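Shown here: the complex without one of its protein chains, the others still in place.
Note that the chains take the letters A, B and C in the order they are written out, and that residue 1 is the start of every chain.
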Amino acid sequence: MSHQKFQDCIDECVACAVACSHCATSCLQEEDIKMMSRCIQLDLECAAICRAAAEVMSLGSGFSAHLCRVCADVCKACGDECAKHDMEHCQACAEACRKCAEACEEMATAA
Amino acid sequence: MSHQKFQDCIDECVACAVACSHCATSCLQEEDIKMMSRCIQLDLECAAICRAAAEVMSLGSGFSAHLCRVCADVCKACGDECAKHDMEHCQACAEACRKCAEACEEMATAA
Amino acid sequence: MSHQKFQDCIDECVACAVACSHCATSCLQEEDIKMMSRCIQLDLECAAICRAAAEVMSLGSGFSAHLCRVCADVCKACGDECAKHDMEHCQACAEACRKCAEACEEMATAA
Partner (left out) sequence: MSHQKFQDCIDECVACAVACSHCATSCLQEEDIKMMSRCIQLDLECAAICRAAAEVMSLGSGFSAHLCRVCADVCKACGDECAKHDMEHCQACAEACRKCAEACEEMATAA
């Protein structure tokens, strides 16, 4: 199994991890942080799992599909939360999560 | 959900990640690396997933059980491979994998 | 260079990363999150660098000392911030940061 066939999914995972970390740190500077606490929490969980999925796919691992299954789920949860907030960083993160969930879903099903 | 209830499992994941990285780098210095290539490969996959499981549990994530499910599986695969080799680093890694698989299995079932 | 001589420093880095992630997620559940925003931010930066330092040392890398130099600095910054807050998770994190900074400082100087 080569990492080439994983390349699109790797790219989405990596972009999503960056968007989540950026969203978390941006939420921390918002006026009403309280309202953002669940968003920050899910950002951190999603970033951790996206990074792991990207690393494992880069290694061409046979466990990639299993990790992508979990990654699709956390991306959906994080994206749903981010979508509730109007800030640019939340909307951008929601979009990155949506695309990553889709790519991971495909990977999880195909493998 | 607090990280306290996850503490034992976190400790095993972290110890296993360190043992895997150390095993990989030690295998690279062995005379017959060819024989160790599958061991190194699984070490890298296992280390990546153990690190992610530890991080996600430290965050008290609701996705911990799902990640621990994958972690238990990769630990078993890596531990089985390491157990075939007599070197101290492989035997130590096999033992770390065995303990981590057990802790993750319990976490995956309990949650 | 073996990872054995790095073992104490690895242990402190790993414990500090876990304490930081736990502190961040606990801060997010506090009544006055606003007051904790800098603490959460530094927790996240510190956790990321501690995890990297532990991984690089586990690999017996020649770059360990350079990474420990940065790790000591972020641990000091994070520990100083955590020490200002009375919550148990902040005090525990401050102590983990203090011990990790000390171990990394030693590693950075010795190498």
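Everything that follows uses one rule, which is that a residue touches a chain if its C-beta (ideal position, glycine included) is under 8 Å from a C-beta of that chain, and two chains touch if they have at least 3 such contacts.
These numbers were taken from a predicted model, which means no experiment stands behind them.
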Touch criterion as defined above, residue of C:Cys16, C:Cys39, C:Leu67 or C:Met107 at the omitted chain: C:Leu67
Contact set of chain B toward the excluded chain (per top definition): 21, 24-25, 28-29, 33-34, 37, 40-41, 44
Chain A, residues in touch with the chain not shown (by the definition above): 3, 10, 14, 17-18, 21-22, 24-25, 47, 51, 54-55, 58-60
Where the missing chain touches chain C, by residue: 41, 44-45, 48-49, 51-52, 55-56, 59, 61-63, 66-67, 69-70, 73-74, 77
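The rule we apply is simple: only the chains that are shown with their structure count from here on.
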Chain-level touch network, classified as line, ring, star, complete or other: complete
Gap in Å, rounded to a whole number, between the CA centres of chain C and chain B: 22
Where chain A and chain C are represented by their mean Cα positions, the distance between them in whole Å: 24
Set of chain C residues in contact with two or more other chains: 21, 24-25
